[in-house]
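Here it is, the structure in full.
Yeah, one chain of the complex is gone here, protein chain that is, but the others are all in their spots.
Here is chain A:
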Amino acid sequence: MALRDIKARIDSTKKTMQITKAMEMVSAAKLNRAEQNAKSFGPYVDKIQEVVGSIASGSNAKHSMLLTRPVKKTGYFVVTADRGLAGAYNSNVLRHVYRTIQQRHKSPDEYALIVIGKVGVNFFKSRKMSILDSITGVADQPSFAEIKAIASKAVSLYADGTFDELYMYYNHFVSAIQSDLTEKKLLPLTDIAETKSKSSYEYEPSEDEILEVLLPQYAESLIYGALLDAKAAEHASRMTAMRNATDNANELIGQLTLSYNRERQAAITQEITEIVGGVAALE
């Protein structure tokens, strides 16, 4: 390679590195905020869980959202990002969901998809799988109001019998370098009875009427919680991906600089040889 070409490549790699480094730092800041959001959400979901648990375990209240019914159609709630450049973040979830659907269902009538994020929407569209509802352009720090519509739609689709169970797929944030793909059965709410609660309450007006209000609110809050979790995982995996890219760029620049110097030295040596050769020919 000519000297000039190597120089050009070094320059362009340096520019790329600047960008990846900036993106890494931005993601790190966003991750911080996302973790805070998840923390401020904690008290809400804990409380609601406690109350739901005490009603569901302490009584024989029967609500359609608590009861398992024969499954004719399964709902899948998939959380992805709007953009790529986040390592295996999106493909992990999508590949798993795709495979699960292929295994469990024979015809498209047996499942329904609800998707968050542009990447997921495009993925299923390109495979000609119909999407029941989707939302894109969710903010990096989503507020509850933003996803309220899709969450309550998912819950009401279960309530009106469009599907008989609802699974949720997202990346659970573990640490800055690790996130785990999570499959969670959201509806019916079967795991509530296990949560033991310490207090027993009076119900005004009645348990059933409270469950009517409480359970949808609880299910929606679970969806929101999963989204916050997934957002944290997204920022973390984007940060990691960008850090790797920066490291790779650094390494590449090192190699290129080495070959640049070699090439330059070779050119100088050749020039000297030519001069010496010329002088020798004159003598």
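Observations, loosely collected:
The rule we apply is simple: a contact is a pair of C-beta atoms (placed from the backbone, for glycine too) under 8 Å apart; a residue touches a chain by one contact, two chains touch by 3 or more; residues count from 1.
Here is the rule we use: contacts and distances are computed from a predicted model.
Hidden from the displayed complex is a chain whose UniProt protein name, among "ATP-binding cassette domain-containing protein", "TAT-variant-translocated molybdopterin oxidoreductase", "ABC transporter permease subunit" or "ATP synthase epsilon chain", is "ATP synthase epsilon chain".
Here one chain is not drawn; of A:Q18, A:T68, A:S143 or A:N244, the residue touching it is A:S143. When the missing chain is restored to the complex, the residue among A:S27, A:S221 or A:S237 that touches it is A:S221. Residue in contact with the omitted chain (choice from A:M17, A:A176, A:I210 or A:A232): A:I210.
Interface residues of chain A facing the missing partner chain: 37, 40-41, 43-45, 47-48, 51, 55, 143-145, 148, 199-205, 209-210, 212-214, 217, 220-221, 224-225.
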